[in-house]
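Some notes on the structure that comes next.
For this depiction, one protein chain was excluded, whereas all remaining protein chains were kept in their positions.
Chain naming follows the written order as A, B, C and D, and within any one chain the residues start at number 1.
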Amino acid sequence: MNLGKVVGMVVATRKESSMDGLRFMLVRHLDEQGKETGGQVVAADAVGAGPGEVVLVASGSSARQTQATDKRPCDAVIMAIVDSWDVGGAVKYRKSEDE
Amino acid sequence: MNLGKVVGMVVATRKESSMDGLRFMLVRHLDEQGKETGGQVVAADAVGAGPGEVVLVASGSSARQTQATDKRPCDAVIMAIVDSWDVGGAVKYRKSEDE
Amino acid sequence: MNLGKVVGMVVATRKESSMDGLRFMLVRHLDEQGKETGGQVVAADAVGAGPGEVVLVASGSSARQTQATDKRPCDAVIMAIVDSWDVGGAVKYRKSEDE
Amino acid sequence: MNLGKVVGMVVATRKESSMDGLRFMLVRHLDEQGKETGGQVVAADAVGAGPGEVVLVASGSSARQTQATDKRPCDAVIMAIVDSWDVGGAVKYRKSEDE
Partner (left out) sequence: MNLGKVVGMVVATRKESSMDGLRFMLVRHLDEQGKETGGQVVAADAVGAGPGEVVLVASGSSARQTQATDKRPCDAVIMAIVDSWDVGGAVKYRKSEDE
């Protein structure tokens, strides 16, 4: 999985019908320090992630292993909202209480 | 999924027979600002996308999860036509009314 | 799928037995202008492609969706021979009549 | 598979329910000399790997071929802890006895 930050949403009314009801979030990749890498992906949302949230994105066929995305033409899914992570024991990111 | 722009079409009469009837579109990758990244992919069209349209492309096995591409040797599919997207609340792309 | 040009063939007599009878072609990646990108891949041939021909290559699990490659350890397949393609209405490649 | 070093852990309480009980480890990629390449991945842990351990990570659909990750939206898994490796007969890494 990759770390990412939700920065926007993509609207598409004309689409493969199986994708109806899925939200397409624009997610910027983050490195282990929490810095944006310059890359991004459009991922379906399986966990109710909102703008600004730090998330985990699963790609490829694994992106279809959620109830929301099963058997759909979806190659990236937000499958977790990150609370925190550490590197070498030092906290690199912690979600603020009021988010 | 990746953002892309349809810029052309690939014609191939001699091909795996299961691919008959599929249109192969040449799609340039776009970043979150709508700028072309320099990369491109040839994607099957599952939604009737035309030249100039901004689309979402699903890759890998997920590209086979449409009626048009099921069980076919197809690793990229246009599965949505993009109306708009935003980054941080600012609209970065909006399809014009007369398209 | 990616555009490519067949430039050679790889011979391997000692291999997974399910690969017997498959031809392994060396394919250089082409960009949308028809220029070589510097990358290459070894792809199984499902359509009788020969040296010099411009082809489409499908990768990943989709490379197994042909009769020739089904259930085989093959991650890239030539599944079409390209006649032509255009970008913005301008023809970028057209197979010559005498090929 | 790729060589990697476990450097941290990602905590996510809100996630796809099938992921409950899985630990998400932050793994830095290593090259064949054991040097960090600058890349990293978040991988589920199938073998009880701890911080500082050198591991093998399998990606894509293969990451779901463990009891811990079967049918889950998981695209990277730690499936082995490395004892040692050599290049050209020269040992490049050996796990210390007291680890």
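Convention: contacts are C-beta pairs under 8 Å (C-beta built on N, C-alpha and C of every residue); 3 or more make two chains touch, one makes a residue touch a chain.
Values in this document were obtained by computation on a predicted structure and should not be read as measured data.
Within the set D:V27, D:V42 or D:V77, the residue that contacts the chain not displayed is D:V77. Contact residues of chain D toward the unshown chain are 1-3, 31-32, 46-48, 56, 58-66, 69, 77, 79-89, 92. Although one chain is hidden here, its contacts on chain C can still be listed: residues 7-16, 18-19, 24, 26, 28, 40-44, 51, 60-61, 63-64, 71-76.
FYI, only the chains that are shown with their structure count from here on.
When chain A is laid over chain D using CA atoms, the rotation angle comes to 70 degrees (nearest 5). Per-chain CA centroids place chain A at a distance of 21 Å from chain B.
For chain C, residues touching at least two other chains, in rising order: 61.
Interfaces, counted as pairs of touching chains, are A-B, A-D, B-C.
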